[in-house]
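Before any comments, here is the structure.
Here the complex is missing one protein chain, while the rest keep their positions.
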Amino acid sequence: MNMKNRDIISIRDMTKEDIEYILKKSEEMEKNMKKNKNLLNGYVLSTLFFEPSTRTRLSFESAMNKLGGRVISVAQPKASSVAKGETLADTVKTVEQYSDVIVMRHPNEGAARLAADVVDIPIINAGDGANQHPTQTLLDLYTINKECGKIDGLSIAMMGDLKYGRTVHSLATALAYYNVKLIFITPEELKMPSEIKKYLKNKGIPYREISGIDEIGKADVLYVTRIQKERFPDPADYEKVKGIYKILPETLDILGNAKIMHPLPRVDEISPEIDKSKNAIYFRQARNGIPVRMTLLSLVLGEME
Amino acid sequence: MNMKNRDIISIRDMTKEDIEYILKKSEEMEKNMKKNKNLLNGYVLSTLFFEPSTRTRLSFESAMNKLGGRVISVAQPKASSVAKGETLADTVKTVEQYSDVIVMRHPNEGAARLAADVVDIPIINAGDGANQHPTQTLLDLYTINKECGKIDGLSIAMMGDLKYGRTVHSLATALAYYNVKLIFITPEELKMPSEIKKYLKNKGIPYREISGIDEIGKADVLYVTRIQKERFPDPADYEKVKGIYKILPETLDILGNAKIMHPLPRVDEISPEIDKSKNAIYFRQARNGIPVRMTLLSLVLGEME
Partner (left out) sequence: MNMKNRDIISIRDMTKEDIEYILKKSEEMEKNMKKNKNLLNGYVLSTLFFEPSTRTRLSFESAMNKLGGRVISVAQPKASSVAKGETLADTVKTVEQYSDVIVMRHPNEGAARLAADVVDIPIINAGDGANQHPTQTLLDLYTINKECGKIDGLSIAMMGDLKYGRTVHSLATALAYYNVKLIFITPEELKMPSEIKKYLKNKGIPYREISGIDEIGKADVLYVTRIQKERFPDPADYEKVKGIYKILPETLDILGNAKIMHPLPRVDEISPEIDKSKNAIYFRQARNGIPVRMTLLSLVLGEME
């Protein structure tokens, strides 16, 4: 499959074949890290982060460097030309002149799409507001597949803030390509949006909505997200729910062999005592961002097929 | 020509032969980007920016990386040693210990010259206050030569803030080496300084000063600059002129084939509708910074002759 010059803006732009192809290529990449260490020699990646995201930026920078490519960074565009009144379109068009590929994060929904429309080099969306963060979803799928040996047939639970959580929306959407069962564990205030649930219904994906982890039943994966205080109009509502969606050592009895994932950073959703359990795979999950992003960079730059 | 260890501080330090040589070498560089991708392997460039300038910094970083060299950056010297009371001389002498070449921007006139006096490695001035920004001038000349096929014989108009605009002062000075006609389009408050005009007269360069673009007549190039509000002691004066030096679609009828240049960022001096016209060359102009800066780095590091 030739993905040269493709923009990676939204997981919704991808067919199941695209996703499967990227997962397969990422697996090969992980096995051949050393062999590919000069694959992108001579290429320059610009990271253009209009809001900070250390781990996503580092992960892309590490991926590019592991391939022999180079990285230049605009960490705070507001400090510079943007402050002088430059439009987003002009900023990305200018950065295009110095780069072969752009990885971009922006607080506004649709910013990455707009950027892709005005430049000729590939754009990879590293998060546009509450909207999309497709490379996170790809590394999540890669992690599930690698840790469980498959995706089809799995029961996958998601817990925490499913109303505002970009990662879980995107992951649920992508999982609809597979034969999975979903379980949503949330307080009343933070339920999965009806738009996503409608989408799942149309795709024939069964899901259960429950309010406590004790009702989880058999699950292969538990994807935990942070509950952010600022999401609650009334702080008192936050105080009510904040403690009840935590993974504690005693929770492991309920979870059985379920693999625990988390997009990180965590605050206190998962007790550090869990880290050494065989359920905990969230740091390995972060590491999987490297081969997945190495693969995406190589594909859109046309150095891998 | 051997430029090893030369500092690039001011366009006024350069002979016509220097400039011509750099333009010729930049042309060769642009044709051989891939071939030179390991030319500066093992060299370290330090960028030392005492005020932000994203595009200049990125352009140098991309240039160094495209040659296989490495870049280390001091983005906000004020956050660190300078805050502890260190002198500029000490800062650059310390950075010298870690580097093979320094690219530096500073708000004070003469800062780059001072730096060059205290260190032994080459210094490239990336802007010292309102004074000099020689690599911008070289990429401007390169762009004119590339787009028009020559510099001699051209009519070159400059529009906007010619009083405070560092780029146009420097460009006009350099163009005095060539057989050109100049046209200055400004409001009364922002005319080209008499010092520059005297210099042009001495060099026998004819120029016209006009107040509106409709009087431009035949021109090969129109170099547009931003009019900054903060330049006007009385804000009311700014309000009077701010709109009348804009390139709108209807302006193209007046311009004929004139190539439109701009050092970027633009605010609203050039309507985005112009971007797709064949007159608009400002994004290509930005891109030309790469081969020109690749050439300068290679020359002062002694890896090109």
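Each chain gets a letter, A and B, in the order it is written, and its residues are counted from 1.
Please note the rule applied: a contact is a pair of C-beta atoms (placed from the backbone, for glycine too) under 8 Å apart; a residue touches a chain by one contact, two chains touch by 3 or more.
Because the structure is predicted, anything quoted here is derived from the model rather than measured.
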Absent-chain contact - pick from A:Arg6, A:Lys25, A:Lys66 or A:His169: A:Lys66
Touching residue (missing chain; options B:Asn32, B:Thr94 or B:Asn179): B:Thr94
Residues belonging to subunit A that touch the chain removed from view: 34, 37, 52-55, 58-59, 61-62, 65-66, 71, 75, 226, 264-268, 272, 283-284, 286-287, 289-290
Residues of subunit B (touch criterion as defined above) contacting the omitted chain: 41-42, 44, 46, 70, 72, 74-75, 77, 79-81, 84-87, 89-91, 93-99
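Everything below uses one rule, namely that only the chains that are shown with their structure count from here on.
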Where subunit A and subunit B are represented by their mean Cα positions, the distance between them in whole Å: 40
